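Removed: one protein chain of the complex. Kept in place: all other protein chains.
Then we have chain A:
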Amino acid sequence: MRSLWRAVDPVTARSILVVCAADGIVGFAFAAITVGADLPLWLPTLLSIVVFAGASQFLLVGVIASGGSLLAAVAAGLLVNARLLPLGLAVGDAVGRGTWRTLIGSHVLTDESAAFALIQPSGERRRAAFWLCGIALFLFWNVGVVAGALVGTTIPDTDALGLDAAFPAIILALVLPTLRSARIGRAVAVGVAIALVTAPFLPAGVPVLLALLGVVVGLPPRRASTPATPALEPSGSPE
């Protein structure tokens, strides 16, 4: 852990701490809400250790607390976690090799740890940023959850604190530097449009996956010698 702190630059380390602090408070609220809904004390702690994916934990507890079936609750949680597969594909190189490394590294793969890895150049700093964020977040999240389960008789109003705006802002600040080409911009515009249009009708998690269709319009050119498509030829239109 100490060597990880040394391997990332101080600015990144501070940013990771900020994310951990914000998520720790959200974890506290998650546990307080769960216990407040008359669910057992051990449930938020167990979920936070073995699932460790905030949005799916909130969904699972929310569906159960509102009287939904366990099957629906698990399905909702899995759908919202489906994005972890493409995230793992994109930043899996930051995890490293070896059975334990792969298992633990995969478990601490979250939006935040993936985003911190993403903004680092490849190599040692990318690995360090991923692991530092992943491990620190696991610790802060679980400390927050245990505290919330034990003392959370009053549920902190995370909306009144504006913490619901913090998560999108965190990811936005991390992803902005990667939006550097017009091609990526086009793909993002189409993807966001798909997600927003479908979100009112589809379960949480699915619109974000559908957004990946936007990648099609951001495809890099295959080869410099690839002939232009007929539609782009000025004389190609038969009309």
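As a convention for this text, a contact is a pair of C-beta atoms (placed from the backbone, for glycine too) under 8 Å apart; a residue touches a chain by one contact, two chains touch by 3 or more; residues count from 1.
The criterion applied here is as follows: contacts and distances are computed from a predicted model.
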Per UniProt record, name of the chain withheld from view ["MBL fold metallo-hydrolase", "Holin-like protein", "Succinate dehydrogenase/fumarate reductase iron-sulfur subunit" or "AzlD domain-containing protein"]: "AzlD domain-containing protein"
Chain A, residues in touch with the chain not shown (by the definition above): 11, 14-15, 18-19, 22, 39-40, 43, 46-47, 50-53, 56, 60, 64, 70, 73-74, 77-78, 81-93, 95, 97, 102-103, 105-107, 109, 111, 114-115, 118, 159-176, 178-179, 183-184, 187-188, 191-192, 194-196, 199-202, 204, 207-208, 211-212, 214-215, 218-220, 222
